[in-house]
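My questions will all concern the structure given below.
Left out: one protein chain. Kept in place: all the others.
Entry: subunit A
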Amino acid sequence: MAVETERSGSRRSPRRGSRSFFPAPSWPCLLVLLILLVTSAHAISQAGNGAGYSVAGRIKFDGISSKGSGLHTKKSNVKIILNGGQRVTFARHNGYFSFHNVPAGTHLIEVSAMGFLFSPVRVDISARNPGKIQAVLTENRRALSELILEPLREEQYYEVREPFSIMSLVKSPMGLMMGFMLVVVFVMPKLVENMDPEEIRRAQEEMRSQGVPSFSNLLSGQAQR
């Protein structure tokens, strides 16, 4: 018979993350948001017959961080996948899940929850001393004696549309064009005015001597006429 023997807390690791263990009843009122996967390292038991073991764990939604993105995570649609699709199970309302009759060896558990990126978990089930497993987050190689998994990050699938601002209009190609025109129309004459008339003449002569017909001397030529 598959009886889960959970002894959470008996060998709690001194790591920071282990504090975030919430009692099950408080959870339904929480408004989704950070998911914690709490897989007890000891939640393993030998099955009644054969070489199968049970792996039990927990996914926990917690009210930390994030606004809005939790909307597209339906709690009911959190899937836990063993070995790339060999078995699929779902999280219960309190976040618990379990796989049964898992043979000894090294396995991979993945969590699919829309809106969150989870690290896959490597789970070693030892054949020699039954009941002993090791779990490691494969993404950051963090060993978990008590398997408290935090989602690596939340996933925002959409670009955030910035609210309308004058800056965005100015930054748009048309805004830039207009800005450039304004600069040419109003600032340029000022710059030319402030220049020493001698200097202007010298510059114009220089340009003429180069023989390159430029827009500026074309303009000034017309003005002089």
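Everything that follows uses one rule, which is that a residue touches a chain if its C-beta (ideal position, glycine included) is under 8 Å from a C-beta of that chain, and two chains touch if they have at least 3 such contacts; residues count from 1.
Note that contacts and distances are computed from a predicted model.
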item: Protein name, per the UniProt record, of whichever chain is missing from view ("ER membrane protein complex subunit 1", "DNA primase", "ribose-phosphate diphosphokinase" or "Eukaryotic translation initiation factor 3 subunit I"); value: "ER membrane protein complex subunit 1"
item: Positions on subunit A where the hidden chain makes contact; value: 1-2, 47-50, 54, 72, 75-77, 79, 81-93, 97-98, 100-103, 105-108, 110, 112-115, 117, 119-120, 122, 136, 138-139, 155-161, 164, 168, 171-174, 176-178, 180-181, 183, 185, 188, 191, 203, 216
